[in-house]
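All protein chains but one are shown at their positions in the complex.
== chain A ==
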Amino acid sequence: MVAAREAAASVTDPEMPMLTLEDLGVLRDVEVDDERVVVTITPTYSGCPAMATMRDDLVHRLRDEGFDDVEVRVSLHPAWSSDWITPRGRAALVEHGLSAPGPAPSHDGPVVLSLQPTRRTLACPRCGSSEVDLTSEFGPTACKALYRCAACLEPFEHVKEI
């Protein structure tokens, strides 16, 4: 029997399946108490529609490994940050053509209003060029912005800093 922690850590994100929930930083804790497994996850965004699927996938994977009594709990604090994506997760993003987030902004003190386009120093995940243009600050999922590379002309998604 695979250990509960190992089984839970192997479940992948439904929207970015190149990442495990552990690499995404969503998996916060796995506790085993006799036969019972309690898994704690933290949502990436308040409206993340993948939470129910993550829970179901965790329950199914653990059941497949012989853990029949599984509870998935939500932890809202501390709030998820893109800084929680592991180095292995970042490498997996780039390998699959996505740009990994830079350091998340600090939310201590007053929040500065920014009326200029978001400036990021990025490299194209395909050709490595730093000549990239932001095409949309919002993308197909809450966590991504859209870019295009001026060198290889390919569009790509960037996982946003939050």
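Note that a contact is a pair of C-beta atoms (placed from the backbone, for glycine too) under 8 Å apart; a residue touches a chain by one contact, two chains touch by 3 or more; residues count from 1.
The working rule: contacts and distances are computed from a predicted model.
Chemist: From the names "Sugar ABC transporter permease", "Phenylacetate-CoA oxygenase subunit PaaC", "Cytochrome oxidase subunit III" or "Spore protein SP21", which one matches the UniProt record for the unseen chain?
Modeler: Answer from the UniProt record of the missing subunit chain: "Phenylacetate-CoA oxygenase subunit PaaC".
Chemist: Among A:3, A:74 or A:150, which residue is in contact with the omitted chain in the full complex?
Modeler: Missing-chain contact among the listed residues: A:74.
Chemist: Take the complete complex as the reference. Which residues in chain A touch the chain that isn't displayed?
Modeler: Residues touching the hidden chain, for chain A, are 14, 38, 40, 43, 45-53, 55-56, 71-80, 105, 107, 111, 113-118, 135-140, 142, 146, 162.
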